[in-house]
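For this depiction, one protein chain was excluded, whereas all remaining protein chains were kept in their positions.
Chain naming follows the written order as A and B, and within any one chain the residues start at number 1.
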Amino acid sequence: KLREDLADLKKNVDCMFLIVMGIFVFCLQGGFAFYESACVRPKNVTNVLFRNYIDSSISVICYLLTGYAFTFGGGDNGFCGTQYFALIGLPEDKMAHCFFQYTFAATSTSIVKGIMHERCTTAAFICYTCLVSGFIYPVASYWALSDNGWLKVLGFEDFAGSGSIHSLAGSASLAAAYMAGPRHDRFEKDGKINDIPLHSIPQAFLGSFFFVLGMLAFNTGSHGSITNEGDGIAVAKVAVNTLICVMASSVTAIVFQRFVIERSNSGWNFEVGLNGSFIGMITICAGCNQYQKWAALVVGILSYFVYLIAQSIIKFAKIDDPVGGLGGQMGGGFFGLVFVALFKDDGVFLQPSLTSANVLLINTVGGITIMIWAAGTMVLIYIVLRYFKLHRVSLSDEKIGLDEVVNKQPAYRSEDVLECQNEYASV
Amino acid sequence: KLREDLADLKKNVDCMFLIVMGIFVFCLQGGFAFYESACVRPKNVTNVLFRNYIDSSISVICYLLTGYAFTFGGGDNGFCGTQYFALIGLPEDKMAHCFFQYTFAATSTSIVKGIMHERCTTAAFICYTCLVSGFIYPVASYWALSDNGWLKVLGFEDFAGSGSIHSLAGSASLAAAYMAGPRHDRFEKDGKINDIPLHSIPQAFLGSFFFVLGMLAFNTGSHGSITNEGDGIAVAKVAVNTLICVMASSVTAIVFQRFVIERSNSGWNFEVGLNGSFIGMITICAGCNQYQKWAALVVGILSYFVYLIAQSIIKFAKIDDPVGGLGGQMGGGFFGLVFVALFKDDGVFLQPSLTSANVLLINTVGGITIMIWAAGTMVLIYIVLRYFKLHRVSLSDEKIGLDEVVNKQPAYRSEDVLECQNEYASV
Partner (left out) sequence: KLREDLADLKKNVDCMFLIVMGIFVFCLQGGFAFYESACVRPKNVTNVLFRNYIDSSISVICYLLTGYAFTFGGGDNGFCGTQYFALIGLPEDKMAHCFFQYTFAATSTSIVKGIMHERCTTAAFICYTCLVSGFIYPVASYWALSDNGWLKVLGFEDFAGSGSIHSLAGSASLAAAYMAGPRHDRFEKDGKINDIPLHSIPQAFLGSFFFVLGMLAFNTGSHGSITNEGDGIAVAKVAVNTLICVMASSVTAIVFQRFVIERSNSGWNFEVGLNGSFIGMITICAGCNQYQKWAALVVGILSYFVYLIAQSIIKFAKIDDPVGGLGGQMGGGFFGLVFVALFKDDGVFLQPSLTSANVLLINTVGGITIMIWAAGTMVLIYIVLRYFKLHRVSLSDEKIGLDEVVNKQPAYRSEDVLECQNEYASV
């Protein structure tokens, strides 16, 4: 009786853990909303926030209808789950898990949307939002997480989704951004690249702050339980490693920017610091449960250079990304998989052996396959969208701004605000 | 010994559950502040935020002095509790419960305040804030929650306060808004209705985002414990049902707006989407622990039409509501009570019988009585306030704006911000 009682308590506490962490992970949705809306021009802010709000809604529908089933619906094949569609037949004690996993699906979906802002049609947005949350992400997750998933069987190691969330969403975005083309004023004919600066630093900060809150829960919650022996220790290790890595990458970013890239004007670039912290958050995911502290530090430092190189390639290839997250998501996600194979305790670096090299191989192959999967399906989607001319808004609409064209509502009524202060001053 | 130890652990974990969820529920206060301040004109923003900040403070005093006692102070009558005033005699192990319940009282109080913005005097505001948090809401809660409460005895079913919080606060607001009258420029003599648009979409989004965080905790925390058999499952069910319903109502809202109401200009209206999600949050409260997933979906879809109809009636009756929440609170709160009796597993819809019809009857009667109670007491308060001419600010003050008249501080110093950027540009 007492034994049962204790087992029962454990189940309940695990549920609480997943629910509480799930609510915190949902903070990432606020992060995307505010960071992205700071990145775009004021004429697209309402549209950015609108898409952020409804993509959480759409991904609830799609993830519960098919997504959860594709990932966690068992099945004896290597490709995808086969039961629990529309949650039918789902055991009641899986519901907390389902809630928590939804917040991850919403994250992967949100990433793609961000990179398509300022030019994407509502139809295209709805289309890929449904497919990423209901099919593309869940299937790749099955490969990595399900007992019969082909990557899991081979020994793929990706604790909190560097591969199945970030590199997947990154490469899906890359394909979408390539197929939709850049914003009309991003790349000029003479090769000049117009950088569009953040229009509100406080808004960008708010987004970044929600990212930190969310990622701490994202990584710690990924452990999945808190009541088995050693769970507390494992979860705390994840939290501290996440802190170390994010700190290391953001400090590396601003120091490198200040003393190398911008040394001529001695600029401490804040935007670079924010991007530095994001890349750390992304790269640490795959191994935050395995690294020693020094390894988390090294991964943090290296991750920034991965980001720098990835961003350069993307700019060189004239792929347009309004929020600057493409290089981070793809590069950080993929190298997160590589780094865990290199720097974990029994990794290639500390224990070179066939076994450790095998993990490196599997993680590399896994990362690449996931990216091909994501990019391939997105290309197919966009071929259809292009056929119906739905892949991007018209040039005139893009110039006017989507707030006016799509949402009929400006984000800021600055005239009213100014007028109000003028009247105030005049009294 | 071990048995005691386990029982003790359970108590502690339940406390943690209530404290953590209570902190999350407090996020609703941020939600009200930012959503309301986005709804009003820039000249009233400081005042809105000021009221939001101090109404949390005032409701602490009033709820701990009398509110908690009226609801949870036992008593063998059907009307209200009779002990624990000023928390005197409150058993120590009820303190976490008291903390958690405070966050609910603060919610109901906050709702009323929102609907009175831009015209309400500070005196009136303080007056109804005290009465709602210390008396009106607690007494109605006693009816619904206390073992001897007359509604509870009859079999009233209202899990997370659709009736005792939302329909109560909604009808209290309706009475107050009616007694105070509309803002001077809302309804013109020729029948024209001036809609006052959101002056900052990012601010509205922030508020809405806090609402989602808060409501997930509001509903899950309403279960009250996490350590009894089945608690984890029950809480997770609540979380998933809340997601489904909020998603369904917000998607219904934007789709209906786009393809029916605004089909001529193809507008994807963001404000409507936000309101759609709010109504879902409100309506699901009463039964989020009972619905099957399909029922949560149906409730979400229906709730939006409840909102549409309620808002139309309110506009037609020329009741002024700056935040657009009146129809949602009253309609959603009341129909939340109706829907739970209809759509729960043993409800009228699936198991038509005398028993299930009885719940429908009690919930309807309960909802109506609660609304009469709230509206009636508010009318009495406003009769007194009108007698002393404290029910609304003067016309000239209303035109100048309450930031200047009441708080002597503009919310935005846009001139300074502009000047700063001009100087920046000129260097």
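Operating definition for what follows: a contact is a pair of C-beta atoms (placed from the backbone, for glycine too) under 8 Å apart; a residue touches a chain by one contact, two chains touch by 3 or more.
Remember, predicted model here, so these are calculated numbers, not experimental data.
A.B. asks: In the complete assembly, which of A:C15, A:V48 or A:I226 touches the absent chain?
C.D. replies: In the complete complex, the chain left out is touched by residue A:I226.
A.B. asks: Tell me which residue among B:N12, B:N77, B:S266 or B:S394 touches the hidden chain in the full complex.
C.D. replies: B:N12
A.B. asks: One chain isn't shown here. Among A:C15, A:L198, A:I282 or A:V323, which residue touches it?
C.D. replies: Checking each option in A:C15, A:L198, A:I282 or A:V323, the one touching the absent chain turns out to be A:L198.
A.B. asks: With the missing chain put back, which residues of chain B would touch it? List them for me.
C.D. replies: Touching the chain left out of view, chain B contributes residues 2, 5-6, 8-9, 11-16, 18-20, 22-23, 26-27, 29-30, 33-34, 37, 45-46, 49-50, 52-54, 56-58, 60-61, 64, 86-87, 92-93, 95-96, 98-99, 102, 122, 200, 203, 206, 406-414, 416-418, 420-425, 427.
A.B. asks: I need the residue numbers on chain A that touch the omitted chain, in ascending order.
C.D. replies: The list for chain A reads 2-3, 6, 9-10, 13, 17, 20, 24, 41-43, 197-202, 205-206, 208-209, 212-213, 216-217, 220, 226-229, 231-233, 235-237, 239-240, 243-244, 246-247, 250-251, 254, 262, 265, 267-271, 273-274, 277, 293, 400-401, 403-404, 410, 412-415, 418.
Going forward, only the chains that are shown with their structure count from here on.
A.B. asks: In degrees and to the nearest 5, what turn takes the CA positions of chain A onto those of chain B?
C.D. replies: Angle of rotation between the two copies: 120 degrees.
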